[in-house]
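Below is the structure I would like to discuss, written out as structure tokens.
Yeah, one chain of the complex is gone here, protein chain that is, but the others are all in their spots.
Every chain is named by a letter (A and B) in the order it is written, and numbering of its residues begins at 1.
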Amino acid sequence: MEKRNIYMDHAATTYVKPEVLEEMIPYFTENFGNPSSIYSQARVTNMAIDESRGKIAKAINADRREIFITGGGSEADNWAIKGYANANKHKGNHIITTTIEHHAILHVCEYLGKNGFEITYLPVDEKGFINIDDLRNAIKDTTILVSIMFANNEIGTIQSVKEIGEVCRENKVVFHTDAVQAVGHIPVDVQELNIDMLSMAAHKFYGPKGVGALYVRKGIRLENLIHGGAQERNKRAGTENIPGIIGMAKALELAVENMEEENKKLVMLRNKLIDGLLERVPHSRLNGPCGEMRLPGNANITFEFIEGESILLMLDAKGIAASSGSACTSGSLDPSHVLLAIGLPHEIAHGSLRLSLGEKTTEEEIDYVLEVVPQIVQRLREMSPLWDNFAKGEK
Amino acid sequence: MEKRNIYMDHAATTYVKPEVLEEMIPYFTENFGNPSSIYSQARVTNMAIDESRGKIAKAINADRREIFITGGGSEADNWAIKGYANANKHKGNHIITTTIEHHAILHVCEYLGKNGFEITYLPVDEKGFINIDDLRNAIKDTTILVSIMFANNEIGTIQSVKEIGEVCRENKVVFHTDAVQAVGHIPVDVQELNIDMLSMAAHKFYGPKGVGALYVRKGIRLENLIHGGAQERNKRAGTENIPGIIGMAKALELAVENMEEENKKLVMLRNKLIDGLLERVPHSRLNGPCGEMRLPGNANITFEFIEGESILLMLDAKGIAASSGSACTSGSLDPSHVLLAIGLPHEIAHGSLRLSLGEKTTEEEIDYVLEVVPQIVQRLREMSPLWDNFAKGEK
């Protein structure tokens, strides 16, 4: 049989769409002039960047002067949290976040926690939602910043961002959201949702790696993370990554254009995948919510009695690329902090599989996965002493 | 006459060489898998990154485990200085640098100066060299770090890096060098030159923008600048910019391969340019040293009585792209801090022009510049009241 090549790890990273790459190419070789310079060649790149910034702003209903380009999602997250905390410590030292943030937020908060700040980590329920009253109760006089992710990268939970923004606004606390998994995938409107700062990364929506952006509402003061030249209105130094910016803008424009139609398809395929797996594999459970409040392309299932890495390796042998826990920590052996946060016991959290679908995913691929995964689970369970114990116990 | 298109601003940024872009392309669209994942597709990118890291390490005679990828030169500089300072403040709070550093170093030092660190800015002589005895005398018990740039971006001065490294080593002080203008242009060997940390940026040597690297000698502890995922051996979070890394490595490999031959040509052209301008334009002077201790492609000339931006605009009208002062501060109106540091009075520092040559620069282009610049200078002087006063005074 021909080796399959099924990519179901879009939440980790995507390829660059050909239309996007095509727009980028001239900026590598021809229009490469430093946009801060004053010769005509530079004026071309300057204008192209400006236009791209406009597209990015439009996609989230912001003003282009509120968009600052970064070297990726992690940089945007680090800058938002450290930059805001350091520039506003005279107002207070308390920051609120959640237990299910990406490490780019969590590790920054841990760092700040060791450096004079007090961090509250809001718990989540078994579907991954925070409780809005927990947030209300956590806010105190010294609270300066709330950072709650828009959509979770592992279990796909979409928070009630608008409500969170409202609570922050009522309490005059700045609200940052890590929207790396949301932007380009679900509608994001910083005005309607009361968002003050927002992080995004191009490689999650078919744009290039190594470029992202931080939206910063006018009037908010941040300390620079990368000091130096006067780029990005003096806020983020470094010669502009012109092709990267052009690519991010183009990819985002396409993503917003196709979003509605795309998501109809994704939701249908995702539901088929989730329902099919739960039905075919006993002792399996869905992590994260069903329906509207789940990212359209995300499926995350736990299979009891087996371990995630083995599942991934067997899937790979069948030509399926997937992930277990969050992508940038596989290679590490700890079970996902997100799965622990929604209440899974350690030994069960180990056996989870994230399948994240994308624009090219077909129904035929879903059928293949539905055929292959149950076999793999069974094989691994046959090797597992835990399954053994369980099966014997049941008798 | 056909409009010329002469690029003489290679020190600001370069285009990506076609061979480099060609190597990058497959990593945008095909081999895009997250290198931290465990499926086969990711193994391809993982190995490609490893190989690239090896090439980068080899180019500066380091070990590949000492190379950490960043989002550019500014990030590398910021990380080296802030990361080292914050991780080692128990050892002391004194940092030594120079008055002619790039803003990516200077502004970080200013920032640290306001946050508990003491900064010494070593002066330079009229050619831009620091005095090694000044360095010796500046080191004290509390000194933890010396950061001195390898080669200056404006006036091309190459410091006696080896000697600086020796003094640092004798005094057990860590030595960082901003080698953004040096790497890929002149030989750099971190072992021979006693360098402990070194910054580079790919877009200065025909690689892509938005990617750079920090070399960190084994055993040196840095605080992370960008916290989050486990990439770059837990030291720099963010999904790897695969095409960027591949491109940087390829560009550097090519640069090192061609360096000797390339520099012969560049030095010849540069000398012709400098000598020609000084000869043809009265009241002009060369900034920075002549000969071996000047970057091969750098010419920086001051024309008295006129102003830099007007020169650039007129050059642009003639199809020549050049720069005045440092590229990322043009757009700002202050005279270059480097030219002030080598002792130029304010009014004279304003009238300087940097022409930086590259691999495609031809002798014919030099001839054209030699024809055009004197005319431009004369035209601007005819408009200048300073020239007027001077000319009348001379009579």
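Methods note: a residue touches a chain if its C-beta (ideal position, glycine included) is under 8 Å from a C-beta of that chain, and two chains touch if they have at least 3 such contacts.
By our rule, contacts and distances are computed from a predicted model.
Matching "NADH-quinone oxidoreductase subunit N", "Fe-S cluster assembly scaffold protein NifU", "Protocatechuate 3,4-dioxygenase" or "glycine dehydrogenase (aminomethyl-transferring)" against the UniProt entry of the left-out chain gives the name "Fe-S cluster assembly scaffold protein NifU". Of A:Tyr7, A:Trp79, A:Phe205 or A:Phe305, it is A:Phe305 that touches the chain left out of the display.
Note on the undisplayed chain: of the listed residues A:Ala87, A:Leu313 or A:Leu370, the one touching it is A:Leu313.
Contact with the undisplayed chain is limited, among A:Gly219, A:Gly291 or A:Pro385, to A:Pro385. In the complete assembly, the contact with the undisplayed chain comes from A:Pro335, out of A:Gly156, A:Pro208 or A:Pro335.
Although one chain is not displayed, its contacts with chain A can still be listed: residues 305-310, 313-314, 317, 331-335, 345-347, 350, 382-388. Contact residues of chain B toward the unshown chain are 36, 38, 43, 46-47, 233-234.
As a working rule, only the chains that are shown with their structure count from here on.
In this assembly, the C-alpha centroid of chain A lies 34 Å from the C-alpha centroid of chain B. Across the complex, chain B meets chain A through its residues 5, 7, 9, 12-16, 18, 21, 25, 28-30, 32-34, 36-42, 70-75, 77-78, 102-105, 107-108, 110-111, 201, 203, 208-211, 224-231, 237-244, 309, 312-313, 315-316, 320-323, 326-332.
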